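Every protein chain but one is kept in place in this view of the complex.
Up next, subunit A:
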Amino acid sequence: MSGASAPVNWTPMIIAFLAGFISRLLYLRSGRSHNPGYPSGYMIQIALGVIAAMIGSSVIVSLIGKEFTAATFLTLAATQFFNVRSNERKTLEQEESLILVGRGAGYIEGISITYEARNFLAMLIALATSIVAELNLWVGIAGGIAFIIFGEMYMSGPRLGQLVDVEITELRYEKGTLLYVGPVMLMEVGLADSRERYRKEGVGVLLKPRDARGEAVLWNVAQRQAIAHLAAAAVGVQKDVGYPEQGVICRMNMPAGLGQAGLAIIPVERDTEKLVRAIRNVPVLESSKWSRVRNTKKQQKRKGEAHG
């Protein structure tokens, strides 16, 4: 600010900056997407978070100081954040060919959108807080906390466990070679050696949707790839290059079409509880947010059972 202007009140800017930055930090907890995983990854996100919070918090202050040029430049800087999504997507897509159980394009898009949105959220929280903080210091602090809580609530999407029941179920074979989990056929395993591996070490999981929303989620193939990836990330998977049919697979109940999904995995760590917990915690992808599907086949079957 130039020396000729009135003295600047820094308090709202500092409070707003802290609010925006904290909201960005809160979401950097790894675990959910296993990304970022390394300090360098965190560093990029933290640096971007600092810049975002800075921009959001200083707009109002510079407007009040009648520094319109500065305010305009700040909005210009905000457009830089549109690159975050494509950068994040590029990184994850590169990784895709290097990991044995891929995240799938849907999950990658979800992670990148979240990263981008989080920066803008930090910016918005900082902006909103700086407006409130102009009134009073304590009002600003209270408002900042409220905005952070609101942002957290609003930005965290549903988890699979809220829509789908996850049960450990035994793996079995039909016709000698068809691998089943409960009523769901997963694949044809032609190699006796692989069949034996699934029989001895495999774990089967049955995913039963609780309602029409849950079923719509399971029908989405990107969602099932994300489930397979996160299941493998949680308990490990005994799979390597040259063993394409061993590892993890998640398929729908076809051709019966009753809307349940099955998952088979050859885990490294045989901890079924951990596996179930990981699958319940899988985020529901944006691309699987279809409208509810009412499965007519299931209704017919239920009617048939009632009559029979």
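Criterion: contacts are C-beta pairs under 8 Å (C-beta built on N, C-alpha and C of every residue); 3 or more make two chains touch, one makes a residue touch a chain; residues count from 1.
By our rule, contacts and distances are computed from a predicted model.
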Chain left out of the displayed complex - its UniProt protein name, from "Succinate--CoA ligase [ADP-forming] subunit beta", "ABC transporter permease", "Cytochrome-c peroxidase" or "PH domain-containing protein": "PH domain-containing protein"
Residue in contact with the excluded chain [from A:Ile44, A:Leu63 or A:Ala105]: A:Ala105
Sole contact to the chain not displayed, among A:Ser40, A:Ser97 or A:Thr296: A:Ser97
Hidden partner interface residues of subunit A, rising order: 96-97, 99-102, 105, 175-177, 188-194, 221, 225, 228, 232, 241-245, 247-250
